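Questions regarding the structure given below will be posed in turn.
With one protein chain withheld, the remaining protein chains of the complex are depicted in position.
Up next, subunit A:
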Amino acid sequence: MSGFDISGEAASIVSVTDRVREVAVGTPVGAVHFLGDTAVFIGAEENATFVKPDGETSTVALHGGAILSSVTDGKRIVTGGDDGKVMQLDAGAKAELIATEAKRRWIDNVALHPDGAVAWSSGKIAYVRAPKAEEKFFEVPSTVGGLAFAPKGMRLAIAHYNGATLWFPNMAANAEMLEWAGSHLGVMFSPDNRFLVTSMHEPALHGWRLADSRHMRMTGYPGRVRSMAWTAGGKGLATSGADTVIIWPFASKDGPMGKQPAMLAPLQARVSMVASHPKQDILAAGYSDGTVLMVRLTDGAEILVRRNGTPPVAALAWNAQGTLLAFADEDGAAGILPL
């Protein structure tokens, strides 16, 4: 078991707030993704707002209600809604219906595979549709909390109550269940495919080393972890949920076991979102008071991107090149920082 204690300390901050291009999405935002250099703000309901590099914005209708989940592979975005629909958006702002749940039940989670397969879940059932293959589904014992494809091979992790199930949609063999008591919500594979990590309903993460299913318990959070991001190269897992960014070390074969996490960018507010720079040891963090910071992992140096005094930051993302950082708060006040 690993744990940490939080002791905050103030740091002097360089500001780039004057370089941020403000974006008025106009409605509450749940997530942001990049398709190339176009930022796509996913509304809490109904629409997505595309913001091109030249600042031109357009709105695309997606769902007939709340947008419950979204994911991107950089080329497309897939969303799930409370209208029972799975939708796909491409860089040309074209929306396409991928699937409709028969009873119009909520699509709670979506995931994308690098090879183009799409997964979604509704209730206890996870679905996978791969290119040129039949749609397949798998039922777990309780409602699916989260979905993630492994970085290699066709393997889907399904988080649920009392553990996570590893399902191999292309194999007849039984799925593999990783057990740990409690409700598991978010789920992620490490980029090197060695670890699986879940965020739990209680304020903790749980991890398994996939080679031997060895447990890794990561605790100490004052609040639930809603946002997780692997740092560049997959050496660490940055998380929200505390008054600092918590980064668990995953470089060694034992993962974070017996080690202290790094604690960076302390503020008098809870970290609500984290997003890792795709290439450098830099992390963006959004806070419950609306602050957005960039933090250098090597020395903890901070740069202020957005001041506090708004609702929590609800969306945060880098483009693939790491030259643009987009963010939005819950009410839809958004911005893009070119670097």
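Here, a residue touches a chain if its C-beta (ideal position, glycine included) is under 8 Å from a C-beta of that chain, and two chains touch if they have at least 3 such contacts; residues count from 1.
Heads up, the rule we're going with is that contacts and distances are computed from a predicted model.
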{"item": "Candidate names \"Xanthine dehydrogenase family protein subunit M\", \"Acyl carrier protein\", \"GTP-binding protein\" or \"2-oxoglutarate ferredoxin oxidoreductase subunit beta\"; UniProt protein name, chain not shown", "value": "\"GTP-binding protein\""}
{"item": "Absent-chain contact - pick from A:Arg224, A:Lys259 or A:Arg296", "value": "A:Arg224"}
{"item": "Of A:Ala44, A:Ile98 or A:Ala251, the residue in touch with the unshown chain", "value": "A:Ala44"}
{"item": "On subunit A, residues whose C-beta touches the chain left out of the figure", "value": "28, 30, 44-45, 64-68, 82, 103, 105-106, 108, 123-124, 142-143, 145, 161, 181-183, 201-202, 223-224, 310-311, 330-331"}
